[in-house]
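Okay, handing you the structure first.
As you look at this complex, bear in mind that one protein chain is not there, while each of the others sits in place.
Presenting chain A:
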């Protein structure tokens, strides 16, 4: 699996298939990126579970925080890890002890741990690194186009009017990633030199 640049179909198939997402490192502070992503994904109809031992007893968008993945107590489709690269491995190891196993490990924008990715893939999980599911969902649905972002997708179909809790179609024609090759290349060079 090439983790420097993902095919849109790979990201699309993940976002179209998962229903429940446990967010490790979710923050109740409303200026943190994890809060942004949690709120957006909840609004797009995902079943969100905030995981953060520091906030047990509180809720995020009405969902109670749990201390660890093991405390969720029901099957989870995807683990979205909002932690620095150096804190990824223990979370992946914990995820691999769950039964049934989650289907996807997603590491946030800026987070990458190739060894942890390999471990998860060896167990049959799909892995995404250094991406934000909110940005990817917004891009593939073109909702992010409101901000002038290059969604790298085209469609001649009428755009949906997003409402609360509505899932959007992600089935637009993709450019295949080629158009932001420059940005993907820069990200790759950064991982190689750091």
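One rule holds in what follows: contacts are C-beta pairs under 8 Å (C-beta built on N, C-alpha and C of every residue); 3 or more make two chains touch, one makes a residue touch a chain; residues count from 1.
FYI, contacts and distances are computed from a predicted model.
S.K.: Suppose you had to identify the omitted chain by its UniProt name; would it be "Dihydroorotase", "Sarcosine oxidase subunit alpha family protein", "O-acetylhomoserine aminocarboxypropyltransferase" or "Acetolactate synthase"?
M.R.: For the chain missing from the view, the UniProt record says "O-acetylhomoserine aminocarboxypropyltransferase".
S.K.: Which listed residue, A:8, A:80 or A:113, touches the chain dropped from view?
M.R.: Within the whole complex, the residue contacting the unshown chain is A:8.
S.K.: Which residue numbers on chain A touch the omitted chain?
M.R.: Touch set of chain A with respect to the missing chain: 7-9, 12, 30-31, 33, 35-36, 39-40, 43, 109-110, 132, 135, 138, 142-152, 154-161, 164, 171, 173-176, 178-183, 185-187, 190.
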